[in-house]
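The complex is shown incomplete by one protein chain, all other protein chains being positioned as in the whole.
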Amino acid sequence: MTGYNFLRSVNEATAPAGQAEVYIEVGALPAQVAPLRVVTADLAARADFDLDAVADLRMAVDEACSTLATLAVPDARMQCLVRVDTERITVTVRIPSPRIAVISQDTFGWRVLATLADKVEILGNDVADPPSLGIRLVKERQVGVA
Amino acid sequence: MTGYNFLRSVNEATAPAGQAEVYIEVGALPAQVAPLRVVTADLAARADFDLDAVADLRMAVDEACSTLATLAVPDARMQCLVRVDTERITVTVRIPSPRIAVISQDTFGWRVLATLADKVEILGNDVADPPSLGIRLVKERQVGVA
Amino acid sequence: DSPADAPGEQLISVSTHSVGGTRVVAVAGEVDMGTTPRLRSALQQELRSTGSMLVVDLSEVHFLGSSGLAVLVETKDAAGERDIPLRLVCSSREVLRPLEATGLTELFEIYPDRAAALTGS
Partner (left out) sequence: DSPADAPGEQLISVSTHSVGGTRVVAVAGEVDMGTTPRLRSALQQELRSTGSMLVVDLSEVHFLGSSGLAVLVETKDAAGERDIPLRLVCSSREVLRPLEATGLTELFEIYPDRAAALTGS
């Protein structure tokens, strides 16, 4: 049904209690990444993250996806793993990528991403085989925030 | 009043004309299948299906997912492919399944599914290896319906 | 709002109270196969404990799947056996469309808001 999954093996051991994982894959085009932010925001709302945190996460995921989409080779697919834990949501987005692709971090968009997520990490394209480039972001549950 | 109604892709050159595919995978549990209906309904709305068609598709997908979730072995993942064409949306949902699993078609839920989708098909577990059981449903764009 | 017990879960809330002699069950969230058991047990409990009219307010329901429709039909049947009038409150497409698409609209007394359901007007 799908190409290789370079995020994790599909039939990994069950998610422990208090944890859910959703994997989603779309065309790596700015016009096709919307379902990734929709799913992530929906999962955050279900996990009862507060409304501002849901909005921030939606924007951060859009930023990560849009950034990678502009670096993708034609016909590439974008792979996204959303992991919901009790205390945080972790989103990992990847594209297959030529080794030379570089994510610009001195942009307005990257500053927005770094502001809205509690943690952002670039997953380099010099380790994976086939080469892939990714962004992992973490949004913590805002405990005690109205 | 000047209206620019912009409904076209930025990168349509790289997208297969009039077609998009989204793949999504969740835990095969009744409590975890919601993202599948959310994504499908969102895609239908973006593809400008009318509001009743979107609601029908959301319900049909939920029915297919819920039916399969109750037949899944523990720890199974549910795989879903949503294909958006100009004239229809096709949703294929599968679970890994023991060969003995049978989908009951004499239930209220199956009648609902058959009513809401324009076409429903069972994908048998006697052909795939490893064995899997699935449901494919099609919703046609309701042309000319208000 | 209370936090979800487990992440990735569907959310539903069912609250009940009395208005005059009428029991009102207000449902909010998504009624699918994962959440239907909670709605079923709440409605069964109401039917056991009341002798008067039952109003099920679905105004805040954002999704209604076939399992939820089936519970409404069961509730209608059980209420009918005990001569308890049952009224539904719903105005959103998310609820009206499932009832309509499955031909169940005729089976129920449907009101657009709770005040109308309570007075039967």
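Residue numbering begins at 1 within each chain, and the chains themselves are lettered A, B and C in the order written.
The rule is simple: contacts are C-beta pairs under 8 Å (C-beta built on N, C-alpha and C of every residue); 3 or more make two chains touch, one makes a residue touch a chain.
Remember, it's a predicted structure, so these values are computed and weren't measured experimentally.
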Missing-partner contacts on chain A, residue numbers: 26-27, 29-34, 37, 51-52, 55-56, 58-59, 62-63, 66, 69-70, 108-109, 111-113, 115-116
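Rule of thumb we're sticking to: only the chains that are shown with their structure count from here on.
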Mean-CA-position distance for chain C and chain B (Å): 27
Between chain C and chain A, distance of the C-alpha-averaged centres to the nearest whole Å: 37
Contacts with two or more other chains, residues of chain B listed in rising order: 26-27, 32, 34
Chain C: positions in contact with at least two other chains: 6, 8-10
